[in-house]
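Worksheet: the structure to be examined is printed underneath.
Note that this complex is displayed minus one protein chain, with the remaining chains in position.
== subunit A ==
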Amino acid sequence: MVTVSTTTRTAQDLTAQARDVLGVSRLTNHALTSWLHGLPGVDQVGCEARAAALGTRSVKTTSKAWAIDTAIGMIDLTTLEGSDTVGKVRSLCAKALVPDALDPRTPRPAAICVYGDMVATAKAALGDSGIHVAAVATAFPSGRASMAVKLADTRDAVEAGADEIDMVIDRGAFLSGDYLTVFNQIAEVKQACGAAHLKVIMETGELVTYDNVRRASYLSMLAGGDFIKTSTGKVQPAATLPVTLIMLEAVRDWRELTGVQVGVKPAGGIKTTKDAIKYLVMVSEVAGDDWLSPEWFRFGASSLLNDLILQRQKLTTGAYSGADYVTID
């Protein structure tokens, strides 16, 4: 096992650690390419078959109730629209604070996820509730801006009080084989995050192949990401079960290699309780129960919360209430 410190945050330290993990004296594109391309390949058919097989688990009664509450607690309740207003963000925060007015025992989501300019609004609305504020940064969603702008974007959100930063990787650099640029950007953003947790969005819908997803996952973990995240939600396909399977295998094997546990966040397109439970089954059976908490697994979602609440009401009352009995944010 290679020893990796979890407290280190400067880009230089991250580079030094990466050299250690790779066993090289200088971190170059060549070294990164050798390492990433030396990872075992992913067979597409086999990967998708495994994901589909996990999706057939039957989760009922008490285990369903546990899964619903666990899933609610893992949601990053999200609004990322050009049309977002202070009113909209406050309303979303109110929903997070009281997810189901009919049942105060309903758990709260883990975080509110907004654009950087809405961080202060969300912070004020959430107060000391313990619900985190996550901000997307680094020229989200395309990431097509200079490094100076990306860092400024990050610092701006952190200074406004963001607990978590969701950055995007430079997919252009990744696809052109410039892994060092991707690494450096993540490491510098990580440094800019300070105490804030860094989620690294790989935008798997643009990486396309599972081999790329595996490589991007390892690169993101190597560069200091606290979480690896599938998607911005702005590109189709967003989160899928097979992509998440590859990422869960990556964090599992990474902990074995380095001792460091990294979280996973599928985001975009997860709308139903049934879907969410399939993800939890996968977390449990692939990465292990150590990942079954909001600290290590999140759902990036907006409409998922209300479907979970509907199913929760069904389990507690025995009857379906209907969409008008759960509040829209």
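Things to note:
The rule is short, and it goes like this: a contact is a pair of C-beta atoms (placed from the backbone, for glycine too) under 8 Å apart; a residue touches a chain by one contact, two chains touch by 3 or more; residues count from 1.
Quick note on the criterion: contacts and distances are computed from a predicted model.
One subunit of the complex is not drawn; among "Aldehyde dehydrogenase", "Branched-chain amino acid ABC transporter permease", "Dipeptide transport system substrate-binding protein" or "Insulinase family protein", its UniProt record names it "Aldehyde dehydrogenase".
Screening A:17, A:70 or A:273 for touch with the missing chain picks out A:70.
Annotation: of A:23, A:40, A:82 or A:104, A:40 touches the absent chain (contact as defined above). Summary of contacts with the chain left out: across A:249, A:275 or A:307, the touching residue is A:249.
Where subunit A meets the missing chain, the touching residues are 40-43, 45-47, 49-50, 56-64, 66-67, 70, 249, 280-281, 283-285, 289-290, 292-293.
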